[in-house]
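First the structure, which I've put down as structure tokens, then a few questions once you've had a look.
Left out: one protein chain. Kept in place: all the others.
The first chain written gets the first letter, and so on, giving A and B; residue counts start at 1 in each chain.
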Amino acid sequence: MSALLNRLAPLYAAFIYAFIYLPVGVLVLFSFQGGRFPILPFNGPSLKWYREVLADEDLVEAMINSLFVAVGSSAVAVILGFLAAYGLARYLLPARGLQRALLTAPLTVSYLVIGLGLLMLFNQLGVPRSLLTIGIGHVVLNAPLCFAILYSQMGDHQANAERAARDLGAGEWQLLCLVSVPMLAPSILASYLLSMTFSWDEFIVAFLLSRFDVTLPVEIFSMLRSGLNPKTNAAGSLVFLLTLGAVILAELFIFRRATRRGRA
Amino acid sequence: MRPTRSVSGRGWRYVSPLLLFTIFFFFVPFVFIVIMSTWSRVDGAILRTWNLDNYIAFFTTPHLRVALWNSVSITATVTVVSVLLAYPFAWFIAMRVPTRWQRLALVLAIVPFWTSYVVRSYAWLLVLAKNGMLNKTLMALHLVDAPLEIAATRIATVTGFVHFFVMLLTLTIYANLRQLSPNYARAAADLGAGPVAIFRHVILPLSLPGIVVGAFLTFVLCIGDYITPQILGGGNELVLPQVIMLQIGRRADFPTAASLSVILMCVVTLAYLASARWLKLERA
Partner (left out) sequence: MTARIGIESVSHRFGTFAALEHIDLSIEAGRFAVLLGPSGCGKTTLLSILGGFLVPSEGRVTLDGVDVTRQQPAKRATTTMFQDYALFPHMTLADNIGFGPRMRGADRMERHRRADEMLTLVGLEGMQSRKPHELSGGQRQRVALARALAVEPDVLLLDEPLGALDLNLRRQMQDELKAIQRRVGTTFVHVTHDQEEAMAIADEIVVMNAGKVEHAGSPESIYLAPKTLFAAGFMGEANTVFATVVGRDADTLQIDSPLGALSLPMSAATGGAVSAGQRVGLCFRPEHVSVNVSLPANSLPLRTRLADHAFFGTHHRARLVCDDTLEFIAHLPQEATPVSGETINVGILRSAIVVLPVPA
């Protein structure tokens, strides 16, 4: 009985992997489609759709907008999250539990509802929709996550090092810059990259809070109006390969080096 | 975590930026939504009527109730199917794959989800379309005579959702299985249990927390999602998020959109309470 299980299990896993890779495989395959439609038959590899993507100004602009919003909003999210985590972890403030609950509350609400609320707020205030409003929306989504991650990292080990530094005469600012932040650097970086990933790919808030300047997911969504088109494949594949490349680079250069230094 | 300093004045300096930001850009809009749900849109303008008309309208308007029902039933189906598919997969990685390859196995399972969410739903459209990959393959293998109409149906929506949530559930179930001591299974075997008994009496009950947490996340993310049903579902059966977006986009009917959002949040809160209570029971 367990011999049968042992033989079936890897087959099942292979089936699941195939299921997981199916859409991505089809996406990348037909991005190289020679013909007009991203369906069988496959007419020889061609780069023409990639050329069209890179030539499409709207698409390239949307990509740059996405990058802008991701880099900017994630930076704000990490800074706000770090400061709040630091304050709550190190200082005796009233109702700490309640404050923590308030700061992580956005994690429990659907993005659609958050986006709708912000849309109504900006309408009321007369603030026009723009990359700025999208950025604010993404900070609302990502800051609680950064806060939660960094708060969980501020343990005793960290506290002891800070106490030792204060004992040796470090002032508040020096403590932050020379001890706290460097020690937490891997987590700070991880939070930043996680926020960037979420922001880069986020649709609904960006859709609701943008008007003329749009982000990449919103632009791709409007491309879908024109039906099945290998150009969309190429755009999607390009984004995928970029993300893959960025993660591999991060893993190789940032995290490997960090662990090596940490071990010393 | 014990605070190490007691000078609370300085503490406020650190916390207040995020606190104020969250209050202004999250709680205020939240309150706004609740308030807006009690107003009405009449003849192109929004009147501050302060009543529960929108909610009454929800319960009396068939197509709105149906939208909620669609959301809940699709989400329930997705949750059940994803758990059933993910568990054996997570079990395989946690129990059968050598330890040093496990991280790689997980990463390989996650990589395809670094495509944009919008793009991934579109890719499923390619696979499930009438002249797409699936149909062409089934016809070539002579399993069907005519192409199946899957794209633009509920099945396509469920497939698109399951694709993502199988990955999510694999992660939560794997994490749970990994931190089980191998001695549990050994002790059970020692006392005479065969592999099936070990799974039924020891492994499965102890991995329920991972399933419940994953199922809860699946429920919350799935029921509030707009993209997958919009791209894959066709226009016939709408889910609640789609109806909400319709109110905003076409008609700028914020009061109705707001009331529907409140209803959505209530459903999510119910799910949260149910799973939190279950997890607390488990711990006790």
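Here is the rule we go by: contacts are C-beta pairs under 8 Å (C-beta built on N, C-alpha and C of every residue); 3 or more make two chains touch, one makes a residue touch a chain.
Nothing here was measured: the structure is a model prediction, and the numbers come from that model.
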### Message
Among the chains present in the display, which ones are touched by the chain that isn't there?
### Response
B
### Task
Have a look at B:A193, B:L246 or B:L279 and name the one touching the chain we're not showing.
B:A193
### Query
If the hidden chain were put back, which of B:M95, B:V202, B:L217 or B:L246 would touch it?
B:V202
### Task
For the chain that got dropped from the picture, name the residues of subunit B it touches.
181, 183-184, 186-194, 197, 201-202, 205-206, 282
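The rule is simple: only the chains that are shown with their structure count from here on.
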### Query
For subunit B, which residues count as touching subunit A in their complex?
1-8, 10-15, 17-19, 21-23, 25-30, 32-33, 36, 85, 88-89, 91-93, 96, 108-109, 111-112, 114-120, 122-127, 129, 131-133, 136, 163, 166-167, 194-196, 220, 223-224, 226-227, 231, 241, 244-245, 248, 254, 257-258, 261, 264-265, 268, 272
### Message
Under the definition above, what is the set of subunit A residues touching subunit B in their complex?
### Response
1-2, 5-6, 9-10, 12-13, 16-17, 19-24, 26-27, 30, 37-40, 80-81, 83-84, 86-94, 96, 99, 102-103, 105-106, 108-114, 116-121, 124, 136, 139-140, 143-144, 147, 151, 154-156, 159, 162-163, 172, 197, 201, 203-204, 208, 216-217, 220-221, 224, 228, 232-233, 235-236, 239-240, 243-244, 247
